[in-house]
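Notes follow the structure.
Removed from the display is one protein chain of the complex; every other protein chain stays in position.
Moving on to chain A:
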Amino acid sequence: MSGRAAVTGFGAVTPLGVGADVLHRRAVEGASGLVAGRGLCADFTPEEFLGRKEVRRADRFTHLAVAAADEALGRAGWSTRGSPPYPPERVACVIGTGVGGVRSHEAQLARLAQHGDAFVSALLAPMMMPNAAAAHLAMRYGLRGESYCVASACAAGAQAIGSGLRILAAGEADAVVVGGAEAAVSPVLHAGFRNAGALSPTGRSVPFARDRDGFLPGEGAGILVLERPEAAAARGATVLGEILGYGATSDAHHLTAPEPSARAAARAVTTALEAAGRAPHQIAYVNAHGTGTVLNDRAEATALRLALGEHLAAVPISSSKSYLGHLLGAAGAVEAIATLQALRHATAPPTVGLRDPDERLGKLDHVHTARSLPADGRPTALSTSFGFGGHNAVLVLAAGATEGGD
């Protein structure tokens, strides 16, 4: 049982801009943050959020996490310079990433080759370590509960949220700061992805398209503040949404390719729905993992069909990767925020650029331009994440707060 959590804050830095509101506004306009085949956070200036010392001592993935977290805590009404509204030991922090500070690593490898080992920075390890973002957030906000990193490739952001949900359900904390951050726009990593056949050789990211040929790399961060629903109510917090359920499984099949029958991925969807107490017909929107690789989109459609059955054909579905690129370890968190925004504003963002859907994926209700979602009856949505290594993680989200015990 994963329990449920009130979302009292969220923040995002993405290729569409700095902030979770600009993310939603531009996404529903059909805008894309992809430029020349990459999704860079061009509007982001670390110095606006961090002092010179902090900027110098942290990798860009941590800079992005801090900016998103400042927004999330601000939205939650928490101080970003003082103490959290709970005993500090009762606030945990779990931040996912795919590869951590890979650019910092690369810079020091070059220094090692050029100047020798005496000149490698003492800051290398604390900058590149995947847990750096969680560590910086704990230090910045004085969070003294458990903090760590989830590193499960493209499922890391979703699994960090799931981990936070479980920490709350276990009674280990009253609140958790969770999410994902990635700044792995790296030539060597891209070459590896390209040679593995995952990156689009044509420089397009059009999930579900008949001629889709891979994803485009992106960077960004998404951070959420989750609180025990009773605790959030007790402090009079504004509840922006709710994580109702979480399900996670493993393919146990292949390093990079999804398992074709998609049974394990479907099981993650079913588990999340059961935890949420929701039936397939109650799902109003699916924010798909939708990477735009031939194999992912095929396996994902299969998994969703296994889990949702005939209802899948009537559920609006879209992929944020069509306008952000693939944020790897940040993707699941940013997409959970995009999903919550879609529910709050009753508008689903489109799969940008999708003109010729692949009918071999079966009947899907693709969102081609922004689509109205039901505003009444607490609509519920799914956000799916699947990572290299066969990690499957699914979140069930709803807008607003549970009333009357729901």
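A few comments on the model shown:
Methods note: contacts are C-beta pairs under 8 Å (C-beta built on N, C-alpha and C of every residue); 3 or more make two chains touch, one makes a residue touch a chain; residues count from 1.
Just so it is clear, contacts and distances are computed from a predicted model.
Per its UniProt entry, the chain excluded from the display bears the name "Acyl carrier protein", taken from "Multiple sugar transport system permease protein", "Cytochrome c oxidase assembly protein CtaG", "Rod shape-determining protein MreD" or "Acyl carrier protein".
Among A:R38, A:R57, A:R144 or A:R235, the one in contact with the hidden chain is A:R57. Considering A:A118, A:A170 or A:L255, the position touching the chain not shown turns out to be A:A118 (whole complex). Seen from chain A, the chain kept out of the figure touches residues 51-57, 115, 118-119, 121-123, 126.
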